[in-house]
Structures are given as structure tokens and as C-alpha cells.
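Okay, structure first, notes after.
Yeah, one chain of the complex is gone here, protein chain that is, but the others are all in their spots.
We just call them A and B in the order they show up, numbering each chain from 1.
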Amino acid sequence: MLKEFCYLSPATREELLDMLAEKGSNGRLYAGGTDLLVDIRGGKAPPQYIIDIKKIEKYHILSWGELEGLSIGAAVTCSDVAGSAVVKAHYPLLAEAAEHLGSPQLRNRATIIGNLCTASPCADMAPMLLCLDASAEISSKEGGTRRIPLKELFTGVKKTSCAPHEVVERIIVPPGMADSVGGYEKLKRIKGHDLALASVAVAKKGDRIRVAIGSCAVTPVLLPDFPIDTPAAVIAAEAERSIMPIDDIRASRDYRLFMVKVYIERLMAALQHAQ
Amino acid sequence: MNEKIAAKDFNCVGKGVERVDTLEKLTGGALYAGDMILPGMLHAKVLKSPHAKARIVRIDTQKALEVPGVRAILTGDELDYRVGLYLVDKYILAKGVVRHYGEAVAAVAADTLIAAEKAVGLIDVEYEVMEPVLDPVKGLEKDAPLVHPDLGKYDYIKDVFTPVPGTNIANHTKLRKGDVEKGFSEADFILERTYTNPNVQHVPMETHGSIGQWQPGDRLTVWTSAQSPFTVRNLLSHSFKIPHNNIRVIIPYVGGGFGGKAGIHLEPLVLCLSRKAGGRPVKLIATREEEFSMLPCRSGLVYTIKTGVKKDGKIVAQQMIMRWDSGAYADYAVNVTRASGYSAAGPYEIPNAWIDAYTVYTNKPFGTAYRGFGHVEFSWGIERHMDLAARTLGIDPLEFRKINALKPDSITLTGEKITADSGNVTKCMESVAKAINYGGLTEEEKAREKKTGLRIGKSVVALHKAPAMPPYTGTAVILKMNEDGSVIANFSLTEIGAGTYTSVAQILAEELRFPISRVKISIDNDTEKEPYDWQTVASKGLLLSGNAAILAARDLLAKAYDVAGQVLKANVVDLNHDEEKVFVKHHPSHSVSWRSMAVGYAFPNGNAIGGPLIGVGRYVAQGLTNLDKETGQGLPALDWTYGAHGLVAEVNDRTGEFNVIKVASAFDVGKAINPISVRGQSIGGMLQGLGTAMCEGYIYSAEGVLLNPSFTDNKIPTSLDLPEEVVSIAVETPQLDGPFGARGVGEHSMIAVCGALGNAIQNASGADLTHMPIRQEDVWRALQQVKKG
Partner (left out) sequence: MKIRLTINNSIVEREVQDHKTLLHFLRDDLGFTGTKEGCGAGECGACTVIMNGKAVNSCLVLAREADGAVIETVEGEAADGKLSPLQQAFQKHHAVQCGFCTPGMLMSIKALLRINTKPGEEQIRKAIEGNFCRCTGYKQIVEAVLDVTGQLDKQEELIHE
């Protein structure tokens, strides 16, 4: 890197929380680095500290329990999730979504929580986790631990409701949405790795259908629940009301909107077909 | 050079032998410019312009100079040198004005990269932003702001180029053949349309990088990732007014060039930094973002084609107007204009033609040589236009092309007569058509359509290109024998990835009748050690250097036979040789080994004759002429390589999504010296062509800022973007003066892919596109037009 900063790597959770309390406002949390280091390289002023969370053993835990559901620690990578027997068994949609992020090299480093905390509107992990009712567990030295629905984490383009002295330690996906069916569609410019120009995640469980849309608003958008026999056109109309895609160098507003509706149709048709 | 040897009699030529330059690349041992470290070396960083056009009011380097480790800082004010291949219009660092986003304004050399970066961040520049010219058509308008108000004062090659002072025209190439107006009056249909291409980057995997050292006494050495060591030396000599002998250019392994490294780029800057730093070597390696904006790209093109056709399908007249958006400096762009100007109609016979091709200055990163040298860009327009004409006439597009294809006795745009030995574009078209089952859908394809709901379309397109080079282009090869009877060849064609070194090794092995394991090609290029070669561009390397290699081999053999004749007391005409020895034909046991002659022959008593066996081969292009400046008539073509693509695509005619199912490519290579290498060029170029066709292109803001200067938004094809099936075909109409009949094919594989895709998509769905790239959103938009219309 041609920008200078200090590297800190706390060995325990307590050490991390202390560091954040003291240095959080001059520091950035460092997990996979696939967003952070790119930002530092391309930006003006680097943070004074980058705080590596990967030495903390419990953050590497990816586990399933009947009561709690799926627990994804802060250092768990997209590759971990995509390849996990436990995830494939209970939340195959999540394993599938994780395959869509970046390239194999990026997936081996990018963490689920890192992707969410970068909070790009096109975050690949956000739509499906929103559909699956995920929540985020956030801790700090003074504030203890709080849990929020994932939806409340995203507050704007690259903005989260996390304060500089806080860390998202876990994402929890409840057992209620285990064994959902559905899928994730992503609009790209090439067949190779690209960020999402627009994306749709659909998850159906029991009598509910959940739909979330990425890259079409300042945050990923979770639509209200739909009953299972809702026609695709109704969902598409609700989507159109809820999102605000933009014209930019990647795609036009019109095409993003059009493709969101196409993806909703396709995913709904696939659900019908599966039945 | 073309000995009519039956294919089965070749020992080495025509075989897919392993490449001679790739072992080091596989083990990580190959050193590229960025890997090299020299004693005392400093690291450089560049401050670039954030504006497309601005006056530099003030530059303050004081704070930057105070950064520890900084050894030299340069701004444009201190460097009064102008550089230019054909039109000398560029300062080493912007002087007084900046003319494009990303232009180098100041540079720092420091002990470490981080110190240099820090210093660059502390250089304070005050700009007065001016209104840029960002469009070549607007740039041609009467009161357009001028990118180079002093155009009239610049030096340029007068025999070849025509700048128009007081305008943004860096060059106007004209071609007039026959009588277009008469031709149009005889036409049954006249079709006119305009086609566009944006700027595109070469994206070599290795960015530009140079290390320069300017030692006291004006002795210059530069180690650089470049395609043309002698061009670099020559231009340095011209610009700095230093004799050739005091300039040394060394080229290590090169990680791709595609034309972007054909000329001179970072070398003058690193040399000047070195001079200011007291003669310490200075290394500058471009970042990827700098590669996209500070280094040059490929010119954009606005191409208006007006074609008159008769009901029977024959083209009677064509008027072609090219406006090349070539950015802030002329570089190679003026020659791209010229070379594509004389080739602009594609491989079709145009009895009456009128071409006006303009190199237009704009305030953008400038266009340099790029694989295809203008042909990729104009082929988009021509191949789409040929389909338009065919559709209008109700004739199948392949039939239409065959009716008009250049064939024996056709006359090209410049008045050259095509013969049966020129090459066979019709055969190329027919072979790809066969490979894609052109003319309908197979049962399998019909079933696929039914299953997917997508519509399949097919197209066949054709292309041609001759090397764009001076008519007097020459080269040389030096072949030296080692003590053990093996040989080393030195020549300064560079190996930028195309595989030419291996083909030359095969040619040498064949001519010498040695196994290829005994033929080594010296990989690095050094202007002090290798003999002259013009440039590694234009797909001329195999032909010219291959011929020079044959001559070098013959020269070495002749010298050896001379010594052997004396040793064996035999007539030279009675001698023959094999890989171990030279022997008397009718007494084969009378022989003298290569080893004993390699560095001089010693008789048993110690007397010596001969000396080190060194063969020299020189070859210069023969029979070519300059083009008349008014009519464009002349003989510019060393050889013509024809080609064709057949492309099968499926399109979702509702969403615009499409897949390229199959691409078959055929090139008349004369003789495939190394078939695996030819296939590699065919597929690699085809995918680079698909990149241009599907996803590449510069996007600027209204102010001329490049909005996609990185891979985040400037995509190139990945392994998942390759078509499902690729077929590579070699047609082999021998090139009579080519080495074993071979012609070059380095550029050709990317030339017509865009037109192939555009036509296949239109055939599948009706989407009618005239601009590039073709993204799925663009297909969708075009489909909306189809639905309306």
C-alpha cells in the first residue's frame, strides 16, 4: 500500500472492544480487506489504524443450532458459507448467493459481515440475508451487545447504523427460514465476476414469500411479506414502488427496473415449477 | 522464400512444437520491467491532470521537495522536448496546458515509492479549466475550440500525412478511385448510415513500465516494456538530439502489448528524471488506472458509409467518411487513419470509391496503435453495412459478400491487383459458414430454441488486413553457432506473447535441418546487441523476420560449406549436411563435424581456417510504394491476410440477454508454421474482439473526465465469457514471398468479431445496432425500436 497506517490485531474479543473504544474513530475494522484495502488505495486519507479481527477465534465460527439457527461469525468468508455442509443443508439459498460474490479469490477472503458492513447498495449478501430474516449482533465495550434486524443495519450508501466503537460480531439467521426455496438473480455486464447492477433475492417458506432487491436504492430493499399465491406482477408492482434505481455508467434506471421485474417473474416461475 | 515442399516432408515447420519463450514464464523466473532492480534505483510517481482541458496557471513543488527521500521533481516547464512518431506534438510533461484527463503534469523520483507518492500528493497545481472538445464530429465544426492551436508549427512526415493547421485535423487521408458520383447514379439502391466506436484500452496484463538512466556525458540506457526498441532509440535520439550510439534500449520479457507499447511512452520521462537525479536509474511502472488514462488507448471512430448497389448484388460505388476520435496527441493515430483509410471498405471490391479519413484531435486520452490498427473499428461499420445492403436487396448476406469479395483480378481501393496467390477470402467465408451450419438451424439448434425460448441467429463476416508499415520496412537476423554445434539467433522483433519467436525457431530449424532443440532465440532485446528491426507491429514479423532468418541460415551454411570444402578438399556443390556434420554427398564418411567448425576449424597440426560461424540475413519489403496524397493510389501491402468469422448467438428478444454459442474463425495464413500457436492467436484475438464487441469502452463525463478508469467499470472478458464452442481454421494459400509460404495473423483474429456479433443479434432478434459496445441493455433498447417500428 502506498498509504501508511498502523495494523493492530487483537487476540481476543475483549482486546478488540477496548481498542475500538479507544481508537475506533480513527480506525477501520479489517476482515477480508477486499473492500477496505481497495478503498484505502483509491482514497485520499487512510485511517490511522486498521484493526484486524481475524485472530479472534470465535469470529471464525459458522454453526447451526435448532434453537438459534445459523450463526455466522465476523471472520466467516463467502467461501466458507458457499462450501459449508451445514449452510447447504439448512439454507441452500444462502450458499448459492455466496457463490455470486466476486471471484474465487475474493470469496476466499471477503467475509459475509464485511460485505454487509461495507453497505454498498449492491452488496451481494444483503438481499438474501434480508429475505431470510437475518439479524445482526453488535457489541461495544460500553454498550454491551445489541441485536437488530438486518434491515436496520443499512442507513445509506456505504453507511451503517454501527458506531465507530462498535463491531458486528455475528449474523444470525433464524431457524424459521431454514429450508426456504427461491433464488438470487444478479444483473452483470459480463458472465465473469462483476458487481450487481440490479439484484433480486426471493425466499419462500411456509406461507410467506420474501423478496429483497439490491443495487436499486441507497440501501438494499426488503419488500413486505407476500402470501404464497401472490402473482409475480403484484410483487413486481410493489418492487417498482419501493425502489429508486438510478442512471449511471453501469446501467440505466429503466433497464434496472425492467430487469428487476424480469427477475421477480423468473424466480416466481421457478417457485411454481418446483411445486 | 516459398520452396514448394510437400507438407509431409517438413521436419519442424507445420508442427505444434512447444514454445521457446515460455519456460521462464511458467517458473516465475522471467523478468519483466517491473521485476528489475538496478543499483541505486529510484522510484517514480506521476501527478496527472484531473481536467480534460485546462491552462496550468501555477505549479508549486516546494512542499513536495521537502519530503525525505525525494531526489528529483520535474514539471513541464523544465522540459522543452517534443516527441512524436509522425507528427511531433507532444511534450514529455504537459507544458502550459493540459489536453486530456490523466495527462502527466509533474513527476517525482524518490528512494521509495511511498515517498514519491507522498510528494506527488503535495504538489500544488492551479488550473484554469477550459472548454474541452470531446467529440470528433463537433471537433470538425468551424468554430470548435482548438486542441493544438500551434498545429501549423509542428514537424511531421510530409510525404505521408496532411495536417490542417487552424483546425483539429491532425491528418486528412484521401482516397479517390474511379468516379463515385457516376457510380451512385448507376446504383439501384443507395444506403447510408453512420456507425460508432468508443475509445477502448488494450489492457495488457502488464502495465507500461520503464527504467531510465541518463548518465553524465549524455549516455542513456532504458529498460522498458515495449514492442519496438529501435523506434524508442530513434525517437529518443531525435527528441534529445543525442547520437544513436549513446542510447541503449533494452527490452526484457513483455507482458502483452497489443500495440499500446509499440511506440514511445514512459521512456523520455524516466530518462529526464534520472538526469535530474544525478544519473541514478529511475523506475516508473504505471498503475492500472494510469494505464487507462495517462497511457494511450484506441481511437474512437464515427464512420459514415454510403454504398450504391445494383439489384444483382454488386457494389458500384462507396463513399466512406471516417472521423477518428484520436484524443489529445497524434501519436500513431494519424497512421491508423492512413492505413485504415486505404483498407476501409473491407475485403470487397469497390469499383468507384471516395474516402475522407480524418484524425481529429479531442481532449481525451489519445489513440495509439492497437491490434488491427483501425480495422476493428471500421470493420464494425463495414460488416453491419454489408448486411444492411444485403437485406435491402433481399440477398443472403453471405451470398452478397461472395459476390463482392476480392478475388483474382479484383482491384483494391489503392489500385493493387489481387491474384490467386494473394489469399482466398471466399474460402475463409465458406469454411466458417460450413462450421456453423450457416443457412438454417440444425435439429439441435431448433430444439435449443424451443427449450430456452431464446432465438438463434447466425452471421458470416469477412476481413482483410495488410501490414501498416513504411514501404521500405526492413529487418535482420544474426545467427551464431555455439561450440557444440547449436545456434543462437539474435533479432529485435520482440516476443510480446504472439509466439513469433517459436515460429522463427522452427523456420531456422527447418532451413538448417537441425532439431529445434539446437536452435535458441535470444529473448531479451538490446539495441547494442540485436540488429535492427523496425517495430513489432502490423503482423509483419513472421514474414519479414522469418525471411531474414532463412537468409541468415543460408549464409551460415554457405560459410560452413566454404570451410568444409577446404577441409574435405571437395567442391562446395558436392557437399550436403545433416544435424551433426557437413559431408561429401557421394562419400558420406568424408565429413567434418559442426563442432569442429563452429568457432574456427583447426587442422591436426594446428593451422586454422574459417572463424566463428555467423550467418547474417537481411530482408526488406519489396515492391511497395507510398500512396499518392490526393488519390490514395499505390502499393502499400506487403501481403494481405484474409479471414472470416461465423458466429452463432442466441438472444432473449424481450430482455436483450444474449449468449455467443459458437464462433468459427478462419484465416488464410499461407502456411501455419505452428498450428497450436495459430489456434492460440485465433482464440485469443477472437475473445479480445468479443471484449470490444460486448463490454469494453471508455465513458466520459460531460467535462471529459474518464469515469471508468479501472477494472471495476472497464470490464474485459473472463474465462466465463468465452463462447461455448470455438473453431479455428487455417486456409493455406501460400504467400509466394513468405517464409515457407507463411503470412502473419497476429491482428486478424480480432478484426471482424464485432460485426459478426451485431449481425447475428440482428438476425436472431431484429435488434439493429450501430454503436458499440453491445451490452444486453443496448440490445434491449434496440428491441424496443423493433417493436415500435
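By definition in this document, a contact is a pair of C-beta atoms (placed from the backbone, for glycine too) under 8 Å apart; a residue touches a chain by one contact, two chains touch by 3 or more.
Everything numeric here is computed off the predicted structure, so don't read it as measured data.
Q: In the full complex, which of B:V13, B:A389 or B:M686 touches the chain missing from this view?
A: Only one listed residue reaches the unshown chain, and that is B:M686.
Q: So one chain is hidden, and I want to know which residue out of B:F10, B:Y532 or B:F711 touches that hidden chain in the complete assembly.
A: B:F711
Q: Give the residue, chosen from B:V67, B:L151 or B:V203, that touches the chain omitted from the document.
A: B:V203
Q: For the chain left off this view, which of B:I264, B:A369 or B:A672 is in contact with it?
A: Of the candidates B:I264, B:A369 or B:A672, B:A672 is in touch with the missing chain.
Q: Any idea which of B:G497, B:G646, B:G697 or B:P739 touches the chain not displayed?
A: Result: among the candidates, B:G497 touches the missing chain.
Q: Which subunit B residues touch the hidden chain?
A: Considering the whole complex, subunit B reaches the absent chain at 16, 18-19, 21-32, 34-35, 202-207, 253-256, 258, 287-288, 427, 431, 435, 496-499, 666, 672, 675-680, 682-688, 710-712, 716, 718-720, 722, 726-732.
Q: What residues on subunit A make contact with the chain left out of this view?
A: Against the left-out chain, subunit A lists 1, 3-7, 9, 30, 32-34, 37-38, 41-42, 46, 50, 52, 54, 79, 102-106, 108-109, 192-193.
To be clear about the criterion, only the chains that are shown with their structure count from here on.
Q: What does subunit B use to touch subunit A in their complex?
A: 113-114, 117, 654-655, 694-695, 699, 707-708, 712-713, 715, 717-721, 775, 777, 780-781
Q: Once bound in the complex, which stretches of subunit A touch subunit B?
A: Its residues touching subunit B are 2-4, 189-195, 249-252, 255, 258-259, 262.
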